[in-house]
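The complex appears here minus one protein chain, its other protein chains still in place.
Labels run A, B and C following the written order; every chain starts at residue 1.
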Amino acid sequence: MPFIPHTEQDTTAMLSAIGADSINDLFDEIPAKLRDVDLSAIPAGLTEQEISRLMHERAAQDGQLQCFIGAGAYEHHIPAAVWEITTRGEFYSAYTPYQAEASQGTLQLLYEYQTMMASLNDMDVSNASLYDGATACAEAVLMAVRANRKSKSKKVLVAGTLNPHYRVVMDTITRHQGIELVDLQWDDASGITPVDALAEYAGADIAAVMIQNPNFFGRFEEIDAMTDWAHDNKALVIAVCNPTSLAIITPPGQWGSAGADIACGDGQPLGAPMSSGGPYFGFITCKQPIVRQMPGRIIGRTVDMDGKPGYALTLQAREQHIRRSKATSNICTNQGLLVTAATIHMSIIGPDGLAAVAEHSHANTQKLVALLTEIDGVKARFEGPTFHETVLELNQPVGAVLARLADAGIAGGFALARSPNAEQAKLDDCLLVCATETKTTADLEAYAAAMKSVLSQQQRAA
Amino acid sequence: MPFIPHTEQDTTAMLSAIGADSINDLFDEIPAKLRDVDLSAIPAGLTEQEISRLMHERAAQDGQLQCFIGAGAYEHHIPAAVWEITTRGEFYSAYTPYQAEASQGTLQLLYEYQTMMASLNDMDVSNASLYDGATACAEAVLMAVRANRKSKSKKVLVAGTLNPHYRVVMDTITRHQGIELVDLQWDDASGITPVDALAEYAGADIAAVMIQNPNFFGRFEEIDAMTDWAHDNKALVIAVCNPTSLAIITPPGQWGSAGADIACGDGQPLGAPMSSGGPYFGFITCKQPIVRQMPGRIIGRTVDMDGKPGYALTLQAREQHIRRSKATSNICTNQGLLVTAATIHMSIIGPDGLAAVAEHSHANTQKLVALLTEIDGVKARFEGPTFHETVLELNQPVGAVLARLADAGIAGGFALARSPNAEQAKLDDCLLVCATETKTTADLEAYAAAMKSVLSQQQRAA
Amino acid sequence: MTIASNETPLIFEHSRAGRRAFAQAPERSAVGNIPAGLRRKDKPTLPEVSELQAVRHYTRLSQKNFSIDTQFYPLGSCTMKYNPRACNTLAMLPQFLGRHPLANDAHGQGVLSCLHDLQDILKEVTGMKGVALAPMAGAQGEFAGMAMIRAYHDARGDTARTEVLVPDAAHGTNPATAVMCGYKVREIPTDDQGDVDFEALKAAVGPQTAGIMLTNPSTLGVFERKILEISSLIHEVGGLLYYDGANLNAILGKCRPGDMGFDVIHMNLHKTFSTPHGGGGPGSGAVGVSERLLPFMPIPLVLKEDEKFRLATEKDRPQSIGRMSAFTGNVGVLLRAYIYARMLGKEGMVRVAEYATLNANYIMAELEKAGFDLAFPERRASHEFIVTLKRQSKESGATVTDFAKRLLDKGYHAPTTYFPLLVPECLLIEPTETEAKEDLDGFIQAMKDIQVEADSDIDQLRGAPYTMPVRRLDDVRAARQLDIKWLPEKGEAA
Partner (left out) sequence: MTIASNETPLIFEHSRAGRRAFAQAPERSAVGNIPAGLRRKDKPTLPEVSELQAVRHYTRLSQKNFSIDTQFYPLGSCTMKYNPRACNTLAMLPQFLGRHPLANDAHGQGVLSCLHDLQDILKEVTGMKGVALAPMAGAQGEFAGMAMIRAYHDARGDTARTEVLVPDAAHGTNPATAVMCGYKVREIPTDDQGDVDFEALKAAVGPQTAGIMLTNPSTLGVFERKILEISSLIHEVGGLLYYDGANLNAILGKCRPGDMGFDVIHMNLHKTFSTPHGGGGPGSGAVGVSERLLPFMPIPLVLKEDEKFRLATEKDRPQSIGRMSAFTGNVGVLLRAYIYARMLGKEGMVRVAEYATLNANYIMAELEKAGFDLAFPERRASHEFIVTLKRQSKESGATVTDFAKRLLDKGYHAPTTYFPLLVPECLLIEPTETEAKEDLDGFIQAMKDIQVEADSDIDQLRGAPYTMPVRRLDDVRAARQLDIKWLPEKGEAA
């Protein structure tokens, strides 16, 4: 009986203490007609040795491509220490820190995380995580609508350059609460949201404006002008950011003259492996006055009976287990272990290390773009600088090119035709590429060589 | 400066506290002519990301063969929990438990290990490890010579069926102490040491007789008769055993009417990966009366100032740090972490699990031998049962066959021609095979199919 | 012992400008073509420490936690059972970790096959017709479930249904979720046997009823005996039934929500399927549905076509409620659940429920013999049960909090306290199937000893815990004098 410690004697003794004849008797309150379950379609149990072999075989099927895809999930070097400590039993197998005195490890770590995340965004406060970047955006919208007491409209302007995977989740989650999400069109030449696009909403009742910077195309938005416009028009500003960029790019707290009101995003680049999409974690930070509208857990520092400092969950009156139907969100379990990894990750690489990662990712992407745009049939789609992702336009269908690159062991980028944002999907000859600090010059050259060969073969075939 | 935490300010402040102008000044007692070192031939430092890539590339070069080699190192399933706990910082990065109060974790674990190892061998006491099986055999010889007060001869009879890799190390290590190792020839038909081989030494001054069971050929020695003969002739008995076998095979403490006096071997099968040969660990156990001749560390249970039980190093007066030139051995650092793994491994699989591993390894080897000996040109070399290794005789040069099998992804066994024991090396058409519990029937059949194909190709080629 | 009992400074207090784990990131370099105006000028407050300092700090912090790997953790409703280590090791194979979520399906057949097989196993064991793995925790599974119920009614043009029924014993996520899906919540009372008050329920249902959210066994630790009647009642009025699967461990392989008549169910794979809780998450709230909700399942789903696996998209599932996460949900958690499910196998599933139930009933019987009051003394325990200290608290003044804190001193994590809200001074005790009799006995003895202390030395009890890194913390101060971020100017731990 894997994972069950009972000996026959134990079971017998326990049943007799209970006064039951058999384990089955313990289920006698369940209506008899429910108690006949056929599990024959489930395979028989495997030993650890057997499952180990199976999983190794399955993993081998997936292979290991050289990754040049970004689009919301990024390959970064993760120090070996990060997951070795994160998976220590005391972190890995603990529950939510409801008994604070027996959870000071997790609680202090989360307090440190809140500090780091708030500072990275240059915002006042952070919560202890949401599910992922997409749900963080959805929660940010709901939070902004609650927090903007001046607005009645529940209307939120969303830059069309937002990560489209986030955008669809915002739909799923905000749909039932009368929220209206209005997409702003970007400028076709520059790939950023023109401040003019806002003009038509001047004076209208807008609860919030949401801007991603660097945006999905890797381009820098006019964050100062947009932020000031929003505040002038009594709208809150929701910033969506990649934490890596925040080491070297103006953080949300410094956007415009007053800074963004809420800043959120996905923490994956801070120590979470790409893992086919999860688990990652969503972060959300905000200005102090609206902290009581924040969803999710928050840890506070306090003192014990002896006046000694300690940490505990706080502001729980916002949460579902206290406030129930009036909670700021239904979230309960969050992504604690990923935050544990991120906190250790940030501690190990530090502010300079994170800046170096950002700089090298930027430089590698520039180098890659330079190499690729030398090839006949490849050009940059938008004018202007980018962070660590750039949109390229090919003279051939992107899907087929990516398939050929994959045969050569290269995950070549994200085909914008696959974007769930219909406007973005119109960029159907376009490819979003990303080269992080994990890539060597040889890797970049190998990609360019493969691209050259694929394009010339396709050309010949055509 | 990887791994160095000093900021410039720290360094300056420290130098000024010391009263030195530069770090270099701290080396001013070293003769000047020694202080000019050219390290230019050493490569520049790598980041963790760079070394990680390099090591992955090197690992990939080695590939992963299906392993049917035994001969002293065995592939067994190791529960995932074993190394996850073993590599916890508190075990991994601790020193030898000299400060007992701050090392109760390691010390209690070692006490538990001593208990398990003594019981597995059915001996009175165990030490806390030696380097490996080979050095354990060497130390056992030295110990036996010291312990056998009745003998003056320093002569030890060694069964010729001992693992030849152990045998050569015994030479290296015992050579300078006037020890005479006399090899006994085995019976050519059965592959075991005939008790008759001892007859010529009857009445001679023999310090000890060393017997491996199951022996290097996988065969069972006549342990009872040999043990009784040795004791009748005032010689001590040194047993060499594979710990896996001890779950189902008569343990040394039960050999003959009085049991062996010393039992040793390699602990690798208990949770140590094969790792190209190490780190493994040597175990040594003995009868109580000769414990003071034991080499290596021993942990004892005692009490603290409050009468509470606790653990500490004991009988240290045998060791080099106290007894110096009169110590029982020069060993200091041992193989503690491997013992940690073995203790956790034994705890997780338990006595029934270990017996099951032994039984399945035995059964798989029998199955493999049955499949292989069906092939033209393959037959069993020795008559009689074997544990989990068997010697096969091929009708073709073994080296070439193994090379072809390796091309097919199979490490097919150990060619006895490579034995460092010249007598064993005469079995030059012979192959020692082993199939542990890690092998499925499909694996065994794949090996047999590959062997069949290799042999028939070689035949055609010849 | 000292190792962890000293006050641990914050990581920031180890920070010194210019210190760094230099092996871990490249040297700084030029910022290329990013205009100066877009660049950050200040340095964020991330710690500047050496690798050893970080390793030591977080290793020591970890030692301040209770966890399954170190303590018995009978936290009701949370199913704190052993998280097999192999699940972690195998889910972290490099190919799994290194795969980008937008890599093509052809280079993901391994991971997709695992997810597909997991969908199938969960279908069988819950008796549902389809399973989607997208939701990232129980609460998100609830959201997906309620959104499907809403989509179902909407698709039929049945838009007058505005109300969701929720028993008063329900977990807070239930009402919170219903509201997020645009419903009004109507609470249904519990009868004195812990079942839903059937008469009250009958009175509450009507054409406005979109559905009901139940967990069975309920958070009161008892099996809802009238479940089939409830199911008929709700269906008769056109409502649907939602099953909160947080308590699935109690019935795994013994009976199935699908057979009870539920239309949608979420599972907490981080409970029943033993993925670790990680000090707060991540989890996975896979959802299972009945026939009628199949079209509405969240995407992506893993489809199998011609022995190949692929992710279903909006095109495949036009009626889907949509996506719950940017990509494919908490894949790493799903892999752990899959590995665990395969190790259990069909024989193992039912043992989970059996021994979890045996353990709960055993502690319940022993505590009752020792004089503790049970919330529902005439009922069987499911995998958990409730002790109420109402009487004791009157007699001795000892509260549930006092018991909880004192248990920590004795090396046991406290059960869930003050939940469900309707039972006064309650402890919800869930031992799980992976704990051995002698550990249960130790816990029972600890409870008895605390009772003795409550009767003899209440002040001693009130001062607990004594052996943790901190004594009882001031929660009120935590909320009033909000200190939720370290500020450099605050200096040493205040």
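As a working rule, a contact is a pair of C-beta atoms (placed from the backbone, for glycine too) under 8 Å apart; a residue touches a chain by one contact, two chains touch by 3 or more.
What you see is a predicted model; the values in this text were computed from it and never measured.
Trainee: Counting contacts across the entire complex, name the shown chains the missing chain touches.
Mentor: Within the full complex, the chain left out of view touches A, B, C.
Trainee: Touching the absent chain in the whole complex: find that residue among C:Arg28, C:Lys43 or C:Arg60.
Mentor: The missing chain is touched by C:Arg60.
Trainee: One chain is left out of this view; which of B:Val141, B:Leu181, B:Val237 or B:Ile331 touches it in the full complex?
Mentor: Looking across B:Val141, B:Leu181, B:Val237 or B:Ile331, the contact with the absent chain belongs to B:Ile331.
Trainee: When the complex is taken as a whole, what residues of chain C touch the one chain not shown?
Mentor: Residues in contact with the chain left out: 1-6, 14, 16, 19, 23, 50-53, 55-56, 59-60, 63-64, 66, 68-71, 82, 84-86, 343, 408-411, 434-436, 438, 465, 467-469.
Trainee: Which parts of chain A face the unshown chain closely enough to count as touching?
Mentor: Residues touching the hidden chain, for chain A, are 1-10, 45, 47-49, 79-81, 84, 89-90.
Quick note on the criterion: only the chains that are shown with their structure count from here on.
Trainee: For this structure, which two chains have more C-beta pairs in contact than any other pair?
Mentor: Per chain pair, the contact count peaks at A-C.
Trainee: Using mean CA coordinates as chain centres, what's the chain B-chain C distance in Å?
Mentor: Their C-alpha centroids are separated by 46 Å.
Trainee: How big is the gap, in whole Å, between where the Cα atoms of chain A centre and where those of chain C centre?
Mentor: Here chain A and chain C have centroids separated by 20 Å.
Trainee: Report the inter-chain centroid distance for chain A and chain B in whole angstrom, where each centroid is the mean of the CA atoms.
Mentor: Comparing mean C-alpha positions, chain B is 48 Å from chain A.
Trainee: Of all residues in chain B, which are in touch with two or more distinct other chains?
Mentor: Expected reply: 47-49, 79-80, 84.
Trainee: Among the residues of chain C, pick out those that touch two or more other chains and give their numbers.
Mentor: Residues 19, 21, 24-26, 49, 51, 55, 59, 84, 86, 88, 90 of chain C each touch two or more of the other chains.
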